[in-house]
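Let's turn to chain A:
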Amino acid sequence: MKVTADKVNSSLVKEVEEISGQKVSACFQCGKCTGGCPVVSSMDIFPHLVLRFAQLGLLEELLHSKTLWICASCQTCDSRCPRDVDIPKVIEALRLLLLRRKGGNRLHPANLSDRVRADAPQQGLVSAFRKYAK
Partner candidate 1 sequence: MRYSYYPGCTLKTKANNFEKTALRTAGALGLEMVEVPEWQCCGALYPLNTDELFPLLAPVRALAQAKEAGHGTLVTLCAGCYNVFKRTNREMSRNGEVRRKVNGYLQEEYTGEVNVLHYLEVLKKEVGFASLAEKAQKKLTGRKVAPYYGCLLLKPRDEMDFDDVENPTIFEDFLRALGAEPVDYPYKTECCGSYLSMADEEVAATAVGRILLSARKSGAELLVVACPLCRYNLEEYGRELTERTGGEASLPVLYFTELLAEALAVGSETYGEEK
Partner candidate 2 sequence: MPVTREGFEPLIVAFCCNWCSYAGADLAGTSRQTYPSNVRVIRVPCSGRVNPGFIIRAFQRGADGVLVAGCHPGDCHYHSGNYHARRRFTILKQMLDYLGIEPERFQVRWISGSEGAKFSAVMNELTENVRKLGPNRKLRDAR
């Protein structure tokens, strides 16, 4: 992993900012988002580092990260963020960059577990397909 001027100036970062409506430069890396994230232990890039990577244009790393698919959009982080950055929106934008690519879907009806098939509420299924497929 290396920071270069080209990466920092990457147009992808601007795209993320456009889709999310958030300014990644606003983050000052206090880590309050990460400390409070209920699913952080399953993430490979912590929420505050998502912002840091985006600030430095390390988009490739972000687009390969598990974190994008772990975030539950519970919005605990942005409700506490002292810089008013809506981190789930940034993660959503990164997710959309991938989902909008051809074959980008992450969840297929065939892959649902038996339990989910049998018992899951519609709310959960609709949410999951909104998040993991286009």
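Regarding selection, all candidates are chains of the complex that A comes from, given by their letters.
FYI, contacts are C-beta pairs under 8 Å (C-beta built on N, C-alpha and C of every residue); 3 or more make two chains touch, one makes a residue touch a chain; residues count from 1.
Here the structure is a predicted model, which is why all the values come from computation and not from measurement.
Touch, as defined above, links chain A to just one of 1 or 2 in this complex, and that is 1. Residue ranges of chain A in contact with candidate 1, taken from their complex: 18-21, 38-39, 41-42, 69-70, 72-76, 78-79, 86, 88-89, 92-93, 96, 106-107, 112-113, 115-116, 119-128, 130-132.
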